[in-house]
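All protein chains of the complex are present and in place, except for one that has been dropped.
Chain lettering (A and B) follows the sequence in which the chains are written, and residue indices restart at 1 in each chain.
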Amino acid sequence: MSSIDLFFQQILNGLTLGSVYGLVALGLTLVYGILHVPNFSHGALYMVGAFVAFFLIVDLGINYWVAMIGAAAVVAILGVLSERLVFTPLRHAPPIHDKIAAIGVLLFLEAVIMAIWGAEFRRMPAPYTEMLSIGNVAAPAQRWLIIAGALLLMAALHLFLKKTIAGSTISALAQNREGASLVGIDASRVAMLTFAISGALAAVAAVLFAPINLVYPAMGHLVIMKAFVIIILGGMGSVPGAILGGMIIGFAESFGAFYISTDYKDIIAFVLLVVILSFRPNGLFTQGER
Amino acid sequence: MKYLVQKGGWLILLLLCVAFPLVSSNDYQLYVMSLAFIWAIAASGLNLVTGFTGQLNLAHGGFMAIGAYTLGVLTVDYGVPFWIAFLLSGAVSAFIGYFVGIVSLRLKEHYFAIFTLCVGFILYLLIEKWEALTHGTSGVIGVPAPPPIGPVSFESAISQYYLVLFLLVVSLFLMHRIVTSLLGRTFIAIRNSEELAEALGINLMRNKVLSFVLSTFFAGIAGGMFAGFVRFIGPDIAHVMHTFDMITFMLVGGIGTLLGPIVGTLLVTWLTQSLQFLQDFRMIVFGPLLVLLVIFFPHGLVGSYKIWQVKRAAKRAAEAQQAGTPIQSKSRIETNASGEGVGEEARSNA
Partner (left out) sequence: MLNVKGLTKRFGGLAAVNNVDADFEKGKITAIIGPNGAGKTTFFNLVAGTHKPTSGKILFQGKEINAMRADLVARLGIARTFQTTHLFENASVFDNIIVGHRLRTHSGFWDVMVNSRRLRNEEQICRKRAMEVLDFVGLADLAPRITADISQEARKRVAFALAMATDPEMVLLDEPAGGVNPDETVGLSELIKKMVVHGYTVGLIEHKMDMIMGIADKIIVLDHGEKIAEGSPAEVRSNPLVIEAYLGSEHAAA
């Protein structure tokens, strides 16, 4: 393969990774925008999504797309439950407490999945196994699927937030809580809706990514931490920031793995974070102070 | 007599710990208990920065790993005498803690927690990948046990038990000095409100970094002792799960109290032991437990007891005042005025 082809392969890799990270980060940033909770259990939701889909596809023989919808629904419900049972009671607690509770949810979900499926790595069959070339770049269909699926979802989410009433209430609440409650927005319904969307996005991201990756109980750890890096880069609570940040991390990783070292590719995102926060304590795209 | 009553909880706990080897039936129980003491030292360090200073540090397990690897690598690969390596385990951890602190503590609340989560993960990855230094996934094997100091040797399980207990007591003694002093009050003021603390002329950065460095020192020596006690270390000890474990210990016992992390560690360790069949799945129990604690019992065992104690004292003082003896009430204040805190406060977000 010529070096230019290799270069395009890295771009494709970056796009794939960036799409997945972006979807996960989107859910995280929406929840942060509404509740100001860094939801540490978000990675566990991602992981549960993959396992639910795995169960539906492998054990029940259900179609990939149906399984994806099923996984999204299950995880959306889990998200809503965690909002109702855990985060709502802690709304006025001191700042450390909701974070610790989120960690509790994370530990619980992981342990449950471990208890049912064990710790071993599983492989989810890809729905389409052929190679697909666009221009000069050939890649497994699943990769194209990830990129297309993620872009589609992001566009849909954008339309939802801008064009529908439910969506614009989410944006309104994220921008100004008190103001929103003054004009009669039911904050708790919006919070539930946000958690549902956030969970569904995480599940879809997991189901898209799983066929070219592995399914195991700890699969959410790295992804959630990178998603945090992304939303800090992009500004916590910002939707375009999450997408852009996802792409930045995706490309940094794919090129870093190729041109620097595969061993340390997972560190790249964190080193980037450390460097950026060292110079800009409030993130990359935020302005002003406090 | 009054002194005895006040320090009763401490004395009883200490006596129980000293007497434990006499009543315990086997070495295994001693082993479990000693290990719990080591975790208690680390958890108590976490409590200093998180419970007393209000900074949720999710890299704490990583600093414990730094301590463990410092001792392991220095003794096994470089032939450094155990006790020197042990002191260095605290020093190296605190040294790295200083640099992590001056960067991370500029960040507030969520940013700090997320940042330290990432730092913990970087430490874990570094330990796993940097084979030349850390032996990678195969870990450091054959870490020496603590060699004798003068006539005292640490070969038997009992002597090791007392060694670790001694270390715990010394750590707690130092911790007690810190949190009941003006320094501890400074930390608590920062926890209550950074804005107010700063307006009171407290240098936030300097004090937060000090608290952070001290906490990493405790994590470091706990890690060093862990390595010398278990005799084998792998990258696993840097895993963020251990930080989560310590948070559980701290919450069960009482976050922001001196004894809380110790009580919590012992209790949770024995609970886990008696639920042995759960081993891998213990989080099915502890995950929801953590959530329930935070919602319904945020002060933990010791914290709730402390609040009750402070309230009772305040009530008595009020009664004494009504009876017209204000002098008495003043001496009351003095006894309550240990800087030891009770958990985080529920702030009404007006």
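The definition used in the following text is that a contact is a pair of C-beta atoms (placed from the backbone, for glycine too) under 8 Å apart; a residue touches a chain by one contact, two chains touch by 3 or more.
Owing to the predicted nature of the structure, the values given are computational and were not obtained by experimental measurement.
Participant: Check each of B:178, B:219, B:240 or B:302 against the chain that is not shown and name the one that touches it.
Facilitator: Going through B:178, B:219, B:240 or B:302 one by one, B:178 is the residue touching the chain not shown.
Participant: Which of B:47, B:70, B:93 or B:186 touches the chain that is not shown?
Facilitator: B:186
Participant: Touching the absent chain: which residues on chain B qualify?
Facilitator: Considering the whole complex, chain B reaches the absent chain at 174, 177-178, 181-183, 185-186, 188-189, 192-193, 195-204, 210, 214, 299, 306-307, 310-311, 313-314, 317-318, 321, 326, 329-330, 332-334, 336-337, 339, 341-343, 345-347, 350.
Following the convention adopted for this analysis, only the chains that are shown with their structure count from here on.
Participant: Rounded to the nearest whole Å, what is the centre-to-centre distance of chain A and chain B, using the mean of the C-alpha atoms as each centre?
Facilitator: Distance between chain centres: 33 Å.
Participant: Mind listing the chain A positions that touch chain B in their complex?
Facilitator: Those in contact with chain B are residues 32, 36, 38, 40, 85-86, 89-90, 92-101, 103-112, 114-115, 119, 221-222, 225, 228-229, 232, 236, 263-264, 266-267, 270-271, 273-274, 277-278, 281-283.
Participant: For chain B, which residues count as touching chain A in their complex?
Facilitator: Residues 50, 54, 56, 103-104, 106-107, 109-111, 113-115, 117-119, 121-122, 125-126, 129, 240, 244, 247, 251, 255, 280-284, 286-291, 294-295, 298, 344-349.
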